[in-house]
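My questions all concern the structure below.
Removed: one protein chain of the complex. Kept in place: all other protein chains.
Right after this comes chain A.
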Amino acid sequence: MTSLFLRDIKLSVRAGGGALIGVLFFMTVVAVVPFAVGPDLNLLSRIGPAILWIGALLASLLGLDRLFQAEREDGSLDLMLMQEAPLVLTVLVKCLAHWTASGLPLVIAAPLLGLFMNMSEVAIGATMLTLLVGTPAITFIGAVGAAVAVTLPRGGLLVSILVLPLAIPVLIFGVSAAYAAVEDPAPFLPPLLILIAITLFFAVIGPLAAALALRSASD
């Protein structure tokens, strides 16, 4: 399973892997917001965490449809389905590798983009933390969508549409935890803990559902 993890990381950084596309997209989305809303620094810092979260959410949906489709196209998926190792575990490892290659860079890029949005240090730190614990959930939910759409030739948009509604709770609790860190009366810990719970929940449900979908999608 370690070899699968390493292979997927390698693939995502090689030509055409697309790990950096997500970060670039994230940067582009966040960088155009100040142009759109104007140079009102207070407004920017107020909407900063929300914009960062929306950008990260959209960016992490970008490469998800290729998670299983690339494997299916070259026949690797057939072999993965045949192994003694449980398919759920294979899916989980693929999700973790996908997140490390395309989710983690978003978290690392977040502080820089936070500066674009005139966010305070505390807000930047809180947003980074919520992105760190929240984006894996998007990958796990996305894996289900990717598995359902694996046989569709242009499933990319479909995956995003399937996944976005399910990712809304992640967005809500991620943003509210980030806001709670800077706005005084709201407590920071409860939304963060709920966010962690959502991630753990989908870490179990996501691979399970994706494995089921892959088994029944075989042709």
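Here is the rule we use: a contact is a pair of C-beta atoms (placed from the backbone, for glycine too) under 8 Å apart; a residue touches a chain by one contact, two chains touch by 3 or more; residues count from 1.
Assume contacts and distances are computed from a predicted model.
K.L.:
One chain of this complex is missing from the view, so tell me which of "Heme exporter protein A", "histidine kinase", "FAD-dependent oxidoreductase" or "Cysteine-rich domain-containing protein" is its UniProt name.
P.N.:
UniProt lists the chain that is not shown as "Heme exporter protein A".
K.L.:
To test your reading of the contact rule: which positions on chain A touch the chain that is missing from view?
P.N.:
1-4, 7, 10-11, 14-17, 73-76, 78-84, 218-219
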